[in-house]
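Of the protein chains in this complex, one is absent; all others appear in place.
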Amino acid sequence: MSNVNRVAGGQIERSRKLSFSFDGKRLTGYSGDTLASALLANGEVLVGRSFKYHRPRGIVSAGVEEPNALVEIGTGPRRDPNVRATVQELHEGLVATSQNRRGSLRHDLMAINDLASPLLAAGFYYKTFMWPKAFWEKVYEPAIRHSAGLGRLSMEPDPDSYDKGFLFADLLIIGAGPAGLAAALAAGRTGARVILCEEDFKTGGRLNAERYSVDDADAAHWAATTTESLRNMSNVRVMTRTSVYGAYDHGVYGALERVTDHVGAVTGCARQVLWRIRATRCVLSAGATERPIAFTNNDRPGIMLAGAVRTYVNRFGVAPGKRVAVFTNNDDGWRTARDLAAASIEITAVIDARDVPPPGDISALQGARLVRAGAVVDTHGRHALKNIQLANGDTIPADCLAVSGGWNPNVHLSCHQRGRPTWREDIASFVPGGVLPTGMSVAGAANGELTLGTALRNGHNAALAALETLPSISLDAAGAPPSAEDESGFVEAYWRVPEKSSAFRLSGAWKRQWVDYQNDVTVKDIKLSVQEGFSAVEHVKRYTTLGMATDQGKTSNVLGLAVLADASGRSIPEIGTTIFRPPWTPVPIAALAGASRGAHFRPTRLTPSHTWATENGATFVEVGNWLRAQWFSQPGETTWRQTVDREVTQTRTAVGVCDVTTLGKIDIQGTDSGVFLDRVYANTFSTLAVGKVRYGIMLREDGFAMDDGTTAHIAQDHYIMTTTTANAVPVFRHLEFCRQCLWPELDVHLVSTTEAWAQYAIAGPRSRELVARIVDDLDVSNEAFPFMGCAETTVCCGLTARLFRISFSGELAYELAVPTRYGDSLMRRLMSEGKSLGVVPYGTEALGVMRIEKGHCTGNELTGQTTAADIGLGRMVSQKKDSIGNALSQRPGLKDPDRPQLVGFKPVDRNAQLRAGAHFIEKGAAVVTANDQGWMSSVAYSPSLGHSIGLGFIRRGQERIGERVRACDPLRGEEHDVEICSAHFVDPDGERLRA
Amino acid sequence: MRYSAWQVIKQGLNGHSGWQAAFRDPEPKTDYDVIIVGGGGHGLATAWYLASVHGITKTAVLEKGWLGSGNIGRNTTIIRSNYLLPDNEPFYELSLQLWEGLEQDINYNAMVSQRGILNLAHSDAQVDAYARRGNAMHLAGAGGQLLDTAGVRKRVPFLNFDDARFPIKGGLWQERAGTVRHDAVAWGYARAADSRGVDVIQNCEVTGIRREGGRVVGVDTSRGQINAPKIAICVAGNSSRVMSMVDQRLPIESHVLQAFVSEGLKPTIPGVVTYGAGHFYISQSDKGGLVYGGDIDGYNSYAQRGNLPTVEDVAEGGLSLMPMIGRAKMLRSWGGIMDMSMDGSPFIDKTDIPGLYFNGGWCYGGFKATPGSGYCYAHLIATDTPHTVATGYRLNRFRTGHPVDERGAGAQPNLH
Amino acid sequence: MQIPHPLLGLRDASEFVYLGDASLLNRPSVDDPAELGSDATLDAFHEYLHLRHNPAGVHKELWFHEQGDRSWLVVTRDTTTHEILDCALARDVAGASFGAEST
Partner (left out) sequence: MPEHMPNHALQPTTALGGRTLNTGSVSIYEVTERALVSLAFKASDREHVSAVLGGSLPAVGSSLASHLAGRLLGLQIDQTWCLIESTDSAMDKVIARKLSDTRGIYLTDQSDAWTILALSGDTCRQVLERLCPLDLDESVFPIDAVARTVIEHTGVIILRTGRDSFELITPRSSTASFMHAIETVVEHVRNEIPVRSQDRQQDPTTSNA
């Protein structure tokens, strides 16, 4: 029968019936239900299994603190593990599945762990599983891993989208219960920019769960109308389903908004939005969480928090049981009993741990057993509670036991920075203390104000106090706070029922009092931890796993402290709490990642010739965020090597064109530009004439090489620097550091122009002919425009351009730059004009081959661990001036002649294929670290030489040209004899590039 | 009391009433042979190896808070020896070998779990760099395999092979790497050292270092003066604070590193995986939580907490690498103080002050080094000469020009 | 974190790149190139580049507003609380008597 436990009342929409399933069983509920309320309405008491002992568990709470009722929601790649049934809104077609079981939920095979529980006490695994040695990973650990863990990931990519955003407010209010609503109302009326976040789908907090009145109206109704008026204020943003999960530095809060989880998957929508909220001030009105009392077998399905029981009856119209007993140490237990009685639910007993008369009117509780100074000493019922046992041995029937051990203010966010909560004896709980996050104040139950009237006033006043410090806010408009009666709330600290017999006997071994339900931490575990010397609160947590479950101990932590205090003879405030850390409630990793995932993890930068390259068979490679053409396959070519060999050969014999736009370009202007360059480059630039280019090596201040490139003196007081693709950003940052921090007196200005110019390398013996066909008036003869010349010119009948005669390939070569918008068109023009010259486009792979043939360095050599001298450029480091890094490059360790130096390597067997990453070992020496002489940094097949060549670093390499060593690659099981040679494999004297 | 399966059964049947404290809670004595300042993993390991290898047992380990409250209590538990430089690789290999025998050595199951580590490469240059590194590992006897894309896919099929921004080109796999239950390392070393007579003293903060005639003679603490001719500093993120007591500036900055754990999940990720195109590494604990992290926040901090940009950056890396973890939820984040050195490598050295030793600069890689660091530090304290695998970890190496710069990032701690 | 930029007001720290201790403004000067490799020069540069006070408390440090106005800032911040006490343009601090107060 469906909805057997439904009673009258509540705030569900009975006109909107919803069907859903739990473990395959088809059930129905109503709009406005949570999964938990719908399960209870259908009499589904058993909903999960505990973490360690696989004990049967039911719903405990009605909110985010839920330790037990964790389920998987959805199917396929959208399956969501560890969802709290108490938070998940019911929607049509919702599919819920229980987790952490082998077999069915009712007949979980892993429940055998519970039988072995006497052996599985806290910390048992540290003491065993050590023999035989190999068994830990092969036998013990897999078994432990499998029985632990809760829900299952789908193992498929999450198909949903997530957005991330930024919000700003004068005042952020966290929690829209009575204090939060009163705060928002006051603040909203003043005109301040207010954000009110509520993690529930409905504002009101406990107002929806209790039978209160506010301003003489029904409290839930007041909450709804107040929220509506807040929504109508343009300066107030009411955000429901939004959990503020962390308080970060300087008024930044992390919040997660669940956009579609209450309706299921919606295409084209963000499932959730992660907001970063920057608020000048914040009122934390996050309410309080009820805590249980420890007694034997207090974890059976049907044993719930008393406040949650009221929530189910009053808000959801659900009776959590047919015969309900109450166990309390405060007045809330009585409130529960009265509310249930008012809904015609049978109350079988109210057991008050205090020795006080029942508070208020008990006329509705006739027929119930009312016990003063009583206790529940045990319970019975395997998959559902059947009865409870009192200290005198009496058994009282109950299928639901409502327990109230008092309330813990939700201090968490107040502690995310340096706050340490302080103990308040009168409510037997911690309240926010120490240093709160900047701008935060706390109001209502979160601050220990546990009664309604006080909470409302407290919220109102907190908002005004927060806004007082802000300029241009008028507090007069705030009006008076809402009013309500303060209900009685007297609590007497009572944590656990004394055990009847010593638990330290096997007979009592299975009699346990649970503290942390999910992680199966019992009173005994905490005592054992203390016994073994782990009595600091952090030690207890780590030794027993108390509070480390998905609920982070929301219901268990303070109770655990009380047990620890008892066991170690200290007071609770002496012990203190563990540290509260973000997040308040778990946040999906996908939400934290937002849109930055998959192909959109980072932006993709496209070169000016990208479209053309795509049309011409290019294969692309990621270089930083750029996509560069790696090679251009032609029909008939079956391997990339064929393609690259052709591109190299064609370039070296005719002409090739390569897009080199990605190299960093920095416009350097100002009367002190030359001086500036002298100070940032190791070599000298102030002597460079206009119209000339110079190769420069830039050091870090520690003397190691940072970057290299060319800088052109394009006009008076105007230079154009190029950097490597990878270092464009760090070099610019470094130059700005030099300019602003070291030498602010210099007249020098930096503008990154990397993207402003499309730049092509035109290389090969026929490059001059091609360039001549493109430029307008410039004489590009060797005499008029020699190697390392540069000019501003025009091309293709009047287009502004820059021409540099520089070469990375070792051939006669130019680099031609035009405004980026003409890059595509220029590439097409170069190809058409060059057709008769045998022009070929080449990619980064051919570029790499040619630079290795010429012994030029790239990132493989400039690793940040090499000096200018290591790469054979030691003489470029001027000793005639102070520039960045010149001094520290003279430290003994950097000048050591024994350092590995860059040289070339040829395989002795010319057919052998060298490998980058091989290490050099002398002949006959063992392949061990002590004999390591260096490594091979770059390798290519040289089509010019017809064999494999390599660049590498070897100790005293420059002195050892002609020597033979072994290139050892034990990683891949290879070894080749190699000959040390000059790094300049092709045209060592540079005749071609000067031709 | 020796721990064993038999003992567990016996005590279990006896209601666990027979278990004794794992280590004593002694009052500090006035004199010791060695004082170790810092009761974290490295300090406790040092005490154990001083006792077990060098027979020095008149040792006090002084911890200002609770035992293991520093970075040993908050890290991502990874152990490995996949380093590049000859000053590093043999040291980390020694450390890994000590991990492999740890449980039998100290009679404590710290759950050393050699489930392997895979460092992914996303460019040809990265593959080359891993080849160089993998060979350096082989030279030091650490093993390792270079996997191509297919090899990676076979081992970790749930990575993003389909629409990755930076495709996986291969990876460096070290089978002997893995994870360890971090708190248990501190407890196990403390228990073992205690069993040899070492005083492990909690809640004892060092407030000053006493010198006479240039030599150190003892320390002032919150629990009184304690004397010893040898004082060994081992305080990780607080290195600069403690060394400022003797007016020493260090090549160290303290930075915050955040780490994260998800809710418990059924077994999902077999070993450790690191992303080579973003800052992200992940493993799964025996309890089922995905333990993951990334880069340091990047600014000096002693606050033991971080900020959102890094939290998000790490998640972005994770989702890009393994999109199937999207619906796993971050349960908890925490921040530790990292003693970031100028080259990303540590120090195990004597100071200029006779009798004063320094161990620090472990950056965010100190956990895996715990046994090796303790072993080599103990060697240095006992013999006054550096252990052969730790000769590169000198304090004056920046002045002489011998940095041990694994990343090649130069003298900027937040880049290491 | 939020950096109180002297020209732009509060800006999210994620727009900035951190360098380190603001003592990096005090680069030693070498007027005589012959002194470049001297022990005194190497000592001075070594201390400048490598050694840090690394205080637990007030720290002057350099941040670059890379995703903003490209200014280098000297931020005075408490490393134990992250509280920011002051923020100035580095170009205004450089050349002033910063050296004296940092050491």
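When the chains are written out, they are named A, B and C in that same order, and each has its own residue count from 1.
Heads up, the rule we're going with is that a residue touches a chain if its C-beta (ideal position, glycine included) is under 8 Å from a C-beta of that chain, and two chains touch if they have at least 3 such contacts.
This is a predicted model, so every value here is computed, not measured.
Contacts of the undisplayed chain with visible chains (whole complex): A, C.
Summary of contacts with the chain left out: across A:Arg369, A:His383 or A:His600, the touching residue is A:His600. Residue-wise, the contact with the chain that is not shown comes from A:Cys269, picked out of A:Leu119, A:Met233, A:Cys269 or A:Ala384.
Interface note: of A:Arg101, A:Arg145 or A:Arg193, the residue touching the hidden chain in the full complex is A:Arg193. Touch with the hidden chain on the side of chain A covers residues 9-13, 31-32, 161, 163-168, 193, 201-203, 218, 220-221, 224-225, 227-228, 240, 259-260, 262-263, 266-270, 273, 276, 278, 314, 595-596, 600, 602-607, 611, 625-626, 667, 669-670, 717-718, 747, 749-758, 794-800, 818-826, 829.
The set of chain C residues touching the chain not shown comprises 7-8, 11-12, 14-15, 67-71, 89, 91.
Note that in this section only the chains that are shown with their structure count from here on.
Because contacts link each chain to all the remaining chains, their graph is best described as complete.
Separating the centre of chain B from that of chain C, both taken as means of CA atoms, is a distance of 30 Å. Shared contact sites, meaning residues of chain B that touch two or more other chains, fall at 303, 307, 398-399, 411. Contact of a single residue of chain C with at least two other chains is seen at positions 1, 12, 19, 42, 46, 49, 81-82.
Chain contact summary for the complex, chain A toward chain C: residues 248-252, 278, 417-418, 435, 438, 701-702, 729, 733, 736-737, 740-742, 744-745, 879-882, 886-888, 890-891. Interface residues of chain C facing chain B in the complex, by the touch rule stated above, are 1, 12-14, 18-21, 42-43, 46-47, 49-56, 59, 61, 77, 79-82. On chain B, the positions that touch chain C within their shared complex are 238, 240-241, 244, 249-254, 298-303, 307, 309, 342, 398-399, 411-414.
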